[in-house]
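Here the complex is missing a single protein chain, while all its other protein chains stay put.
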């Protein structure tokens, strides 16, 4: 949350100083992050890197009263993203169609952008807009829209295997907390976790922080071959800071390792949702697009578009909590621990092993509420055929992933299990 | 409905003048229809072409009062189909077991046939039967049962591909409207539609009008090799004239292209039923039989056997409507339009295409009730991987087939989509 408070006020967008400042901030903590720059006008697949947008100030001002409204300096959501520079006078009537509000929440400011059509506009509380005094207004937008660059960061932590786990988030939204600050914050913590816990990684991990959509497309275009060859599971982090629920967006057919992984990581959670790809909305759109076709799910607490504060000024630091962020980190680290433990566990003995002689089972056979002690170890073993992943086993047994992993660790120490990875 | 009124009174059966008259009628409008004749006694698979049956008149007449009942000339359902000629006197008691009624609907006449056992009988309203005056009755059946032929019509509209869509209906029932007149009427309209809309067909279309069961078996026996080689999807039309619901009977395992096609064509319909093959009852029985195994579904509004008027005199011109027939035609033409548009659409660009620069997307990113404009285009594209058929895409996205097809047409015009057909 300390990071959150420092990063929240920065005005990020697809491009520009705000985004660079944010990337710089994360690089300070994690020098593994590499900067990648794409120049305005560069072609990335079907897209073109846009001009760089920077903004110093913006407001509208009633000529009669001198009162300013929609001041960028008070809340950077007031200005429509990528608004062109302007300094002109409009009547209130002319201005109306350039001011966006949320009718259902008259005291919230919406978040609006116009990346690909040169335009301008302001976002206001409906309660303010409907009470704007009549008269002429000065419209002042001190922005620049020039050739520059789109910036993104990525890190590649190499493991024993070339196969990669991709963990991504995005970095292009101004002052909103759940969408988007929570994602980069958790990604940063994940990077810390991996570095601190695993000196010798089994799998490789690729972490990405890129402006959504065009930034991710640029990233994919750069590493297409590697990604297609190596990524076996990807998780995109979006809206991972609230405490309301656990959600994930499945891949288009819901049948990849990433889907199994997310399902397993949520086994035992109470308030959870599995959304079809029809509910997609973040960079899984690019990773899972037909000709890219990577196994990437988006993990969220409350899914984008499914919580009322989404894309408004109410998506602020009150919506996300230390606990909410920690719960998300915990989900991601349980997945990493699964990969680092044993991806395709295979039992080494025929028939059930005798757990008793290894002190892994109670000695006295007495049924307590239909459950033997040591039963969950046997449940895990029952599915350790070298074909099921550790995540499948959690899904098949409905034993939480963390417990499956710790059972597998015990079985590995007892030489009962090996990894059947190919 | 004009066609319906002209064709309704004709007494059709497996064979005979009524059936030929009906086929002649359709041939007048569609010279593409070819007549196929099978001689009585000819073997078709496990079956034999039956004798030809014709009938001029039939009734029973109370000797005392002279009053006639069950007059063929008043309603051709009164005579059991394939009744042998007869002119004899019976007591009422003797007659009872030869008169069929519907106890639950005392004012309706049932439809009964005895194709394969030489027999005779009459069908009456239960209310009439139970009030027949005692006494002797003259039974008069002026029919013939002689060597002749079984007739059927088919048309083959050749397209660029040899692969065929089969559309069939049957032509062997006397005066009943939903089962069966509706089927041949819609098939006739489908033939018109294809000819008028598509000068250069992509796929080939085979249309069939045959007496149910033995006629269809004869047809299959004649074209077995071609059908097995070319038919990729078939739709049998039965009971397609009422307005009550949309139904289809799945193939035995429900997993063929025809099943996907029917499911897609009903996406968005409100009152619809998907019946298992256990509910089969029309010529899907032959097309889907184990050693034929063609991908053919039966499409119905109300399914045979599932509406009370089925196989009774109440299945009359009041049950079917212009609107009901039109709705069915619309389902079939939406399928044809799908095939003719793009069977296995594949997107040509990596990652999501930029719809904005093609004016296929709104420029301003603002969420309205969780839905972007242009979203359904992206939903369609998300599944255009060259493996999903246009019908799969409708099923996966739950966007109605017609809308998917029109989206695909727009994308084709923008060179974003090709057909991955092999």
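Order of writing sets the chain letters: A and B. Residues in each chain are counted from 1.
The criterion applied here is as follows: a contact is a pair of C-beta atoms (placed from the backbone, for glycine too) under 8 Å apart; a residue touches a chain by one contact, two chains touch by 3 or more.
Everything numeric here is computed off the predicted structure, so don't read it as measured data.
Student: Out of B:86, B:157 or B:292, point to the residue that touches the absent chain in the complete complex.
Tutor: B:292
Student: Would you mind spotting which of A:194, A:209, A:384 or A:408 touches the chain that isn't drawn?
Tutor: A:384
Student: Looking beyond the chains shown, say which of B:7, B:55 or B:112 touches the absent one.
Tutor: B:112
Student: Residues on chain A that touch the omitted chain in the whole complex?
Tutor: 346-347, 349-354, 356-357, 363-367, 370, 378-379, 381-386, 396-398
Student: Residue by residue, what part of chain B touches the chain that was omitted?
Tutor: 45-48, 80, 100, 110, 112-117, 119, 121, 213, 216-217, 220-221, 224, 252, 277-278, 280, 285-286, 288-293, 305-306, 310-311
Going forward, only the chains that are shown with their structure count from here on.
Student: Just how far, in Å, is the C-alpha centre of chain B from the one of chain A?
Tutor: Centres of chain A and chain B (C-alpha means) sit 52 Å apart.
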